[in-house]
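The structure under discussion appears below in the form of structure tokens.
With one protein chain withheld, the remaining protein chains of the complex are depicted in position.
Labels A and B are assigned to the chains in the order they are written; within every chain, residues are numbered from 1.
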Amino acid sequence: MGLRLLPREEKFFDLFCEQAEAAIEAAQLLVDLTNNFTDIDNKVIAVNKIEHQADVTAHTIAEKLNLTFITPLDQEDIHDLATALDDIVDYIDATVERMVLYKIKQPTDDIAKLAEILLRAAKETSIAVSQLATFKKKPRAIKQSWIEIHRIENEGDTASRAAIAHLFENATDAIEIIKWKEIYEHVETAIDKCEDVAKILEQIVLKNS
Amino acid sequence: MGLRLLPREEKFFDLFCEQAEAAIEAAQLLVDLTNNFTDIDNKVIAVNKIEHQADVTAHTIAEKLNLTFITPLDQEDIHDLATALDDIVDYIDATVERMVLYKIKQPTDDIAKLAEILLRAAKETSIAVSQLATFKKKPRAIKQSWIEIHRIENEGDTASRAAIAHLFENATDAIEIIKWKEIYEHVETAIDKCEDVAKILEQIVLKNS
Partner (left out) sequence: MGLRLLPREEKFFDLFCEQAEAAIEAAQLLVDLTNNFTDIDNKVIAVNKIEHQADVTAHTIAEKLNLTFITPLDQEDIHDLATALDDIVDYIDATVERMVLYKIKQPTDDIAKLAEILLRAAKETSIAVSQLATFKKKPRAIKQSWIEIHRIENEGDTASRAAIAHLFENATDAIEIIKWKEIYEHVETAIDKCEDVAKILEQIVLKNS
């Protein structure tokens, strides 16, 4: 029995890692786009593809969840974790979509900074998620990761507030403010979703300690 | 025992169908309003009434849920389904409320198109919900419905993106952009809620297959 259950359990951990990897890839593309605003269409298509693939992964998790009676974690926690990881990619996709839709001419320094913070948050999220399978052996490693994610999220908060302040200080064009405010808020939400992942991991570890 | 439980079970299905019917009626009124922008006050009052009645239905479901120990579905799923169905009506109500509040002079072609897509989504949602009671006998019918809802939601996404694009292309008045952007996003959210219903139905069917 143990042998039959083990692969199922590991499958969930593998799928979470896939989702976190997708978040890193999408965040990397956003960084590329904001640092080097060329070849935009291809970069956006690449993000769209990652988002589509991540949807498939999330759907696979949902299906497995309903078929697996004994899971290593609470069903609710698996569901919440998969949703939060998927949301990171969704908000990155929405960010690049809006940049195209709003016919952005040139990225601001603030969007480049926010994208770079998001990439770091996604990388640390991936580290945290990869430690979920072994947290009972190495409880300190995962804890360090989620503390670091909270720290990065705070950095994101400060950068996002500064970005909004710059917008209202410099822009006299309300339409520009509407566009950039939404773009900044999408990136901020993507970073928030990394923190949501950290919180869910913390819950899981607490319940299983 | 079976006889005593059956009516209770069917009651939930009936109440979900009532909620879905309310969504169709509200969506139909939004279509009427966007196609024929006259007699606005009466149409808005009619939507308000539907929203109020739908609240009562949602409340009835919540009460029954707490009193019914054995339900045909997971308590969580019943709660999520009732909430998503109620949200459709809430967002339609918020849409017409905003049109009045913002003293809209003339509906755009885009709002008429979005309303029409929403109406189709609501109708298909109602079909899907009505098949919940019998999905064990006819598993393919409900699946076809939720695939169709996903397709309509995609159509809504494209229409919504086009509407926003038109807004920024044509409008030079930022205040107009603020108004219409919010109205379009409310309709898009109402359509998204139809897709949420489809996803919850999919979960319920998966769990009970």
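Quick note on the criterion: a contact is a pair of C-beta atoms (placed from the backbone, for glycine too) under 8 Å apart; a residue touches a chain by one contact, two chains touch by 3 or more.
Note that the structure is a prediction, hence the values are computed from the model and not measured.
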item: Candidates A:Q53, A:T68, A:Q144 or A:Q203 - the one touching the absent chain; value: A:Q203
item: Interface with the unshown chain - residue positions in chain A; value: 161, 164-165, 168, 174-175, 177-178, 181, 203, 206-207
item: Touching residues (missing chain, whole complex) on chain B; value: 62-63, 66-67, 97, 101-103, 173-175, 178-179
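Methods note: only the chains that are shown with their structure count from here on.
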item: Computed distance of Cα centres, chain B from chain A, in Å; value: 28
